[in-house]
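In this view, the complex is presented without one of its protein chains, the others remaining in place.
Labels A, B and C are assigned to the chains in the order they are written; within every chain, residues are numbered from 1.
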Amino acid sequence: MSRIKDINLWKSGERKVEWVKNFMPVVNTLENKYSSSQIFKGKTIGMCIHLEAKTARLALAFKNCGAKVVCTGSNPLSTQDDVAAYLVREGVEVFAWRGETLKEYEENLEEVLKREPDLIIDDGFDLTVMLYKKFPHLKNKLIGVGEETTTGVNRAKALLKDRGLDFPVVAVNDSRLKFLFDNRYGTGESSIASFMRNTNLLVSGKNFVVAGYGWVGRGIAHKLQGLKAKVIITEVDPIKALEAHMDGFDVMPMNEAAKIGDVFITATGNFKVINEQHFYNLKDGAILANAGHFNVEIDMEALEKIAVEKREIRDNIQEYKLPNGRRIFVIADGRLLNLASGDGHPVEIMDLSFGLQFLVMKWLLEKGKELPKSVLSVPEDMEKELAMIKLNSLNINIDSLTEEQLKYLKSWE
Amino acid sequence: MSRIKDINLWKSGERKVEWVKNFMPVVNTLENKYSSSQIFKGKTIGMCIHLEAKTARLALAFKNCGAKVVCTGSNPLSTQDDVAAYLVREGVEVFAWRGETLKEYEENLEEVLKREPDLIIDDGFDLTVMLYKKFPHLKNKLIGVGEETTTGVNRAKALLKDRGLDFPVVAVNDSRLKFLFDNRYGTGESSIASFMRNTNLLVSGKNFVVAGYGWVGRGIAHKLQGLKAKVIITEVDPIKALEAHMDGFDVMPMNEAAKIGDVFITATGNFKVINEQHFYNLKDGAILANAGHFNVEIDMEALEKIAVEKREIRDNIQEYKLPNGRRIFVIADGRLLNLASGDGHPVEIMDLSFGLQFLVMKWLLEKGKELPKSVLSVPEDMEKELAMIKLNSLNINIDSLTEEQLKYLKSWE
Amino acid sequence: MSRIKDINLWKSGERKVEWVKNFMPVVNTLENKYSSSQIFKGKTIGMCIHLEAKTARLALAFKNCGAKVVCTGSNPLSTQDDVAAYLVREGVEVFAWRGETLKEYEENLEEVLKREPDLIIDDGFDLTVMLYKKFPHLKNKLIGVGEETTTGVNRAKALLKDRGLDFPVVAVNDSRLKFLFDNRYGTGESSIASFMRNTNLLVSGKNFVVAGYGWVGRGIAHKLQGLKAKVIITEVDPIKALEAHMDGFDVMPMNEAAKIGDVFITATGNFKVINEQHFYNLKDGAILANAGHFNVEIDMEALEKIAVEKREIRDNIQEYKLPNGRRIFVIADGRLLNLASGDGHPVEIMDLSFGLQFLVMKWLLEKGKELPKSVLSVPEDMEKELAMIKLNSLNINIDSLTEEQLKYLKSWE
Partner (left out) sequence: MSRIKDINLWKSGERKVEWVKNFMPVVNTLENKYSSSQIFKGKTIGMCIHLEAKTARLALAFKNCGAKVVCTGSNPLSTQDDVAAYLVREGVEVFAWRGETLKEYEENLEEVLKREPDLIIDDGFDLTVMLYKKFPHLKNKLIGVGEETTTGVNRAKALLKDRGLDFPVVAVNDSRLKFLFDNRYGTGESSIASFMRNTNLLVSGKNFVVAGYGWVGRGIAHKLQGLKAKVIITEVDPIKALEAHMDGFDVMPMNEAAKIGDVFITATGNFKVINEQHFYNLKDGAILANAGHFNVEIDMEALEKIAVEKREIRDNIQEYKLPNGRRIFVIADGRLLNLASGDGHPVEIMDLSFGLQFLVMKWLLEKGKELPKSVLSVPEDMEKELAMIKLNSLNINIDSLTEEQLKYLKSWE
């Protein structure tokens, strides 16, 4: 039994999933490898995720490897109803629809837990928290959790500190293959794609200001540089600032950059990075966007306060008129740029993340009861295994160390 | 009197035009410079164009400089009805709506000519040909035509050869600022933007095959290289092939490239560049797209013939199954990639083109009766004037030659 | 009989020539193709060239294809005595040594002409002018001249205009393969190599000002951009300035750039591009260099006049102290940067030029008597043949047009 919008939407969902399947070789490989042995047979996997094509593909991979799968959305607005319909048609239980109320959202979480999952994939830790609150008897049955986000991992750590954990929670987000690859390759491209799609403007020759030269900022800055934009970096860390300088970027404080920039993209992990003081210095027609996790990097509250006029000038773009007569354009209200009317991260990037989730579920299944009841990192060997699967899918072979070389390297230490 | 879909759609059209206005400094500058003197006062300008925000902006600039403007669409499918409504509300006469029949399309052309234009902006030469066919008495009144496309220029040349022209036709498309800037900067970016939008796939690390290393092919190849794709070039000219090699690309025949490529983009100006023979060599899941003017570079006819199955797998993407079991994905049926569900060229690129059209209309107005009744190039000085306006809008100053330097340079020749 | 410094130096010359031979596949291929038929048998080729390893390789290729070859240097200072010795040992007649006087230089030209050449390769047109002045009886025997430089071509054109030519002079320098490839690929790399070698300074992050965005300036600017320098372009042509902007460079007048730049490289073809007015604005420690053909782009005369002190601070680098106390460093006295204590253009680039010279000599041999007695361009087919030889040496195959495609392309026009 499922609860979704409309089962008849499945056809469109099927196409979406089949499209992404073509570009998810890692998940496909794992599915092929473990479907004959039905390794998840007899196990129930509960998934609380953004229900769209790429996550649906992962759910089906679990199902095809023997698991009973129950899904709910991790956000009341992100569920794609056609994809949900297709999942149901394929035998996955789903409790989610676009536009569900907060109450309905919680009821849906409960439905998943009522299926008594052995393994959980969580995206923000809501499902696990609900388990602790309303289904404490499941604590012993549950083998473990794979948590996809930084926020969720932080909540898990807080829980661990406060009252301990009763099962291992694997911090998938902290792995190099997830964190670095997402930020450097995924966010860079998808943010620029979103900028181009939402504005119809040219990148080359334009002054972009990227706030923050961490992994996200670097990803964006380097891709913009490759498209021949002029990129200005703002930073608070002098070492990163010097790296940006050596990488060919202009570096200056936001106060100065504000007067020069045509487009601003924040990626600092901090808040009020572009604030009231800067708004007054912006050129007429400046465009603001955010690529950091939270929508606080641009001080939208201050902007709403000082603006004398506001209107949607283009889909996803708000125009604010300031007292000095200048207009400022804000994309997606300062929320994540690469999600603004887009499909989020490129398929291949999510394939790496979800391949890792698959291996984490398998690891929990096989070793879960022996693992520490704590927040765990993804083992480095698992990351290497995954990278190797991806390389194989690209027909890329690499060298391996000879006995002699291994010995040489060891003798060094 | 106008004939459009629905005048009440104007609000949405207004927003679209106001958005692009922010990024069209060249047309804005020209409008500001010539609106007080109302230089087009008493003149009627007939425009046959793709009716969307950027062209609408040009029409309004003419109107604000005194012209009476009458518009029709240059393609029955490209008219945006909200933009048309806004134009009408602003006092432009419009005869166009999305989805008009061929008969209606021709009636609309006639409506424009019934206004007896002094100047024509044509996009494919349909309006001018209609004038010769059904309104021959206008030949003497008409001062001249600015033709936007290569196709239109070719038709004008054929007409000139067959029976002479009765007024000058200016080949706007042949100018450096139109041709080079469109192809190198506009097509490169907008093709890649369209690829990312339509597929949700990653560019970096992927094998792209770009067929043709002319201006369009270079534009695309260099932007892909900047995003860290691996780019293979196919060429028939050994000198261009050697340039591609020296620019860091792999060069090989299409037969070999077919086996390696993940994505293929044709930009040769030729036909059957990817043909039946190549289809059988493609990898399962290969993606085909075209950035050349005509949709004949990929031999779609042959593909339709040999495919055993076909379906739309994603918006704008057709999946073909071949007898060998492999799938091929074709974006936008092999029509121009950068228009596939996109907004076409970036605003700033069209601003240069339309600034040129403005100057051409002014030139015809002032000198048209003295100019040869032939197909004319845009004078180099006009291009330099335009480039200077654009540079000024960017607050870029440049050097000028001293008397002494001018003399030095001349003494050389 | 030859006249050189010392025949015993041959061993070192041999190594130099053998080194470059490894990277001159085009000349090697032509030599292999035509040595068995000894196509130049019975003919004497007079060469007036910079006598170093790459030109020596060309001389030997002619010799191995049957020619009698007589060489002299095109500059009293550029002859490498060990290479000259090796040539003599291999059976080429040579009249050249490093440090010859002007009188000796002219005597050496005469020695070449006394051998009554059938074909001439000239580098600046000195040999041909000497023929007209002192050996007018050779005018009828001479089949033709291949001229390597722009200066020489200009002198040939002046001669043609004044009194006509008695044989064809082929302007090798004007060909795409010579002019474009030299400037874009050769000068760019070799100028930067020379900068790094002569200064021991870092490129990345440094402010470079490149004066002129022609082919040389572009070559340098793009390579600097690739190394992550910050590049400022100065220009007098607004269209080129706009291209530079779109290519991601900062564009400004030299007056402004003077205050910002760390390193300046002129490439305009003009004179006094950096002049007295700019010198006073330069930062303390600014470095000046020139990549244009003549050493007049930096106004060295003015600099010498205003400087209060001057010394060689490092090999090839002069330090000038200005009245304002600031120091300016000038590399190689403002002469061609890529020749400053370097080996000039990369071997592979000269291989293309010299392959073209070989084909030009063959063309003159076969058709010279039928060709117009004028300054001739290199035929496009010859350039394509050459490009194909180079591609073959790289194992690169390219596509060719089918009958059907040829017909399609023609039907267009």
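By our rule, contacts are C-beta pairs under 8 Å (C-beta built on N, C-alpha and C of every residue); 3 or more make two chains touch, one makes a residue touch a chain.
Since we're looking at a predicted model, the values are computed, not measured.
Out of B:Pro136, B:Gly248 or B:Pro323, which is the one that touches the chain we can't see?
Considering all chains, including the one not shown, the answer is B:Gly248.
Give me the chain A residues in contact with the hidden chain, please.
Those residues of chain A that touch the unshown chain are 154, 176-177, 180-181, 184-185, 234-239, 241-243, 245-246, 251-254, 256, 269-272, 383-384, 387-388, 390-391, 394, 396-402, 404-405, 408-409, 412.
In the complete complex, the non-displayed chain touches which residues of chain C?
Chain C touches the missing chain through residues 15-16, 18-20, 22-23, 185-186, 189-190, 193, 196-197, 200-205, 223, 225-228, 285, 311-314, 317, 327, 329, 342-344, 346-349, 394.
Which parts of chain B are in contact with the chain that was left out?
204-205, 225, 228-230, 245-248, 250
Just so it is clear, only the chains that are shown with their structure count from here on.
What whole-number Å value describes the gap between the mean CA coordinates of chain A and chain B?
Chain centroid spacing, chain A to chain B, equals 37 Å.
Could you give the separation in Å between the centres of chain A and chain C, each centre being the mean of its C-alpha atoms?
55
Residues of chain A that contact two or more other chains, please.
Residues 204-205, 225, 228 of chain A each touch two or more of the other chains.
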